[in-house]
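Shown here: the complex without one of its protein chains, the others still in place.
Chain nomenclature is as follows: A and B, assigned in order of appearance, with residue numbering initiated at 1 for each chain independently.
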Amino acid sequence: MDNILEVKNLNIDIVENKSTKSLVENVSFNVKRKGSLGIVGESGCGKSITAMSIMQLLSHPLKATKGKIIFNDGSKSIDMREANSNIMRKIRGKEISMIFQEPMTALDPLFTIEEQIAEVLKFHTDLKKVEMKKLVLEMLTKVGIPQPQRIMKNYPHQLSGGMLQRVVISMALILNPKLIIADEPTTALDVTIQAQILELINDLRSSYDTSIIMITHDLGVIAETCEDVIVFYAGQIVEEGNIMDIFHNTSHPYTKGLINAVRSLGDKETELFTIPGTVPVAGEFSKGCRFAERCGEAMAICREKEPELMEISPGHNTRCWLYNGGDTNV
Amino acid sequence: MDWFKTLIKEIAKVIKGLLKDKVGRIGLIGVLIVIVLALGAPMIATHDVTEMFAKSKLKPPSGDFLFGTDDFGRDVFSRIIFGARVSLKVGIISVGISATSGFILGILAGYYEGKTDGIIMGIMDVLFAFPSILLALFIVSVLGPNLTNTMIAIGIVSTPVFTRTVRASVISVKSMEYITSAKSIGLSSIRIILKHVAPNILAPFTVQATLALSSAILTEASLSFLGLGIQPPNPSWGSMLSDSRKYMELAPWLAIAPSAFIIGTILSFNLLGDSLRDVLDPKFKL
Partner (left out) sequence: MSNPILVVENLRKYFPIKEGIFNRTKNYVRAVENVSFSVNERETFAIVGESGCGKSTTGRSILRLIEPTSGNVVYNGIDVLALSNKELRGLRKEIQIIFQNPYSSLNPRMTVKKLLSEPLENNYKLGQKEIQEKVESMIDKVGLSRKHLDRYPHQFSGGQRQRISIARSIITNPKLVIADEPVSALDVSIQSQILNLLMELQKELGLTMIFISHDLNVVRRISNRVAVMYLGSIAEIGETEDIFNTPFHPYTEALLSAVPSLDPMVKKKRNILKGEIPSPINPPIGCVFQTRCSKVMDICKKKRPELIEIDKNHKVACHLY
């Protein structure tokens, strides 16, 4: 199998006051071995909870109700939804690790940097203390932390956001995981620091042969770091393909809108492109296409019937009636 | 009278919300029972609270004496009913004292910070350092044991808790941008406090008040139990419980009835407080 992760027909629901709302519907995607997949979408579209469900980190009232999440490390494959908590604990941190948005809250304020990184090693390896220390030091150097000897004795509050994110990355990489899930890793950082961190992630990925899932709302970050992209809207995948498909043969009106909104910013000659309306809330989706209300190209059928994801060129799928060859009787 | 109408509307909304919540319903019903008992005491009571039936001392519960009689031959049921009056009165008035002073002090301390804050919180910390029952005992023994002094003592003792909660909420509300926004449209401090700070701390404050009611009732019971609260022959749940000690084995109903009412009342107030916390959240939907 050349996919490290295969997600099939994943559904995530939220249970509130006896009513169940669907937050993620029928989501399927693959992450290639050594590949990089970007998941892009706006707040509340379900991209983050999809990532959390891969690690089985969803907690009540969120629940993955259907689907398979198959992780294949090359020798064996496991369905994460059926794995018990013992197996999951061994996978987390060692096989798959996560990088979070807020490095400040991702680290425990009561422990030094060294203690926090060593904690990962303690649980997953039988290394001696001296070896651990050596490894931690090596890792901190790799992620570009100056004076690692001194920094590793520091507490999180003594470091800046960019430094902390480097620490979090070193923690995620120290066991050489097969897959890294980065959930908005640079959103809390300044642009100049973001550029540093993205460069670091790209460098490390090629030297470690790790696969990565990059979750972000920022199309620029996707363009910089990913090979494949899926676009989420209102709990569904609306478009997927490789990065050239997405940025140069954009098909779905929503993806087009997102790209145009950012592009037209830089171009003062043209009118600023906007997508009208507001993002629909879970439980209040209209019956046809979920984007129809905001779509400039909506047709009668869009308000009637929900489109399926359809292939418009090899590997490039879109969920839009415009690409159905005019055949509205599907 | 416009604000009066909105007030009534708000209260109706809160009660509706409470009734929707199971916990709130139980709490509200419990509290209503106590209120009805207290208000309707003369009608509900079957006997005079001080009347002694010499022939029926320490009688177990029966048709004539619902909860039995005590060592003087007085009807326990009627004494419990009148005791509810004392408990409620003490609760409401002493919380009235502590809530009002705590609200004002807390807002001053939280809003103005600096020296004002230092002085107010310094005094509160000193008050806090005493065990509350000891402080209440001290105040009552200085002022003399009677109902009014008991209420004053309980009021003073529970002021620091209010000051602290109010101050903490004021500080967190103050950091919200809508306070800066209010300043930026040119509102004066007093108006900001009244229109933007106070309404937003009302929820934790109301919850605190409900919980304080129950602890005030408990403190009154303790003081009466120790003989420093309501003086005999007036009935109070605490003093009834205290008197029952001597006959614990002989006449357990003497202890059971007041304990049950103390526990029930306090539980009801606490449940009500818990439910209020949810209902008063502006995001709460009916």
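By our rule, a residue touches a chain if its C-beta (ideal position, glycine included) is under 8 Å from a C-beta of that chain, and two chains touch if they have at least 3 such contacts.
As the structure is a computational prediction, the values presented were derived from the model and not from experiment.
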item: Chain not shown: contacting residue from B:Ser132, B:Asn200 or B:Asn270; value: B:Asn200
item: Touch criterion as defined above, residue of A:Gly35, A:Pro156, A:Pro177 or A:Gly257 at the omitted chain; value: A:Gly257
item: Residue, one of A:Gln196, A:Ser286 or A:Asn324, that touches the chain absent here; value: A:Gln196
item: Positions on chain B contacted by the hidden chain, ascending; value: 176-178, 180-188, 191, 195-196, 199-200, 282-283
item: Chain not shown, touching residues in chain A; value: 42-43, 146, 160, 162-163, 190-196, 198-199, 217-221, 223-224, 243-244, 247-248, 257-259, 261-266, 268, 272-276, 278-279, 281, 294
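Criterion: only the chains that are shown with their structure count from here on.
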item: Centre-of-Cα separation between chain B and chain A, whole angstrom; value: 52
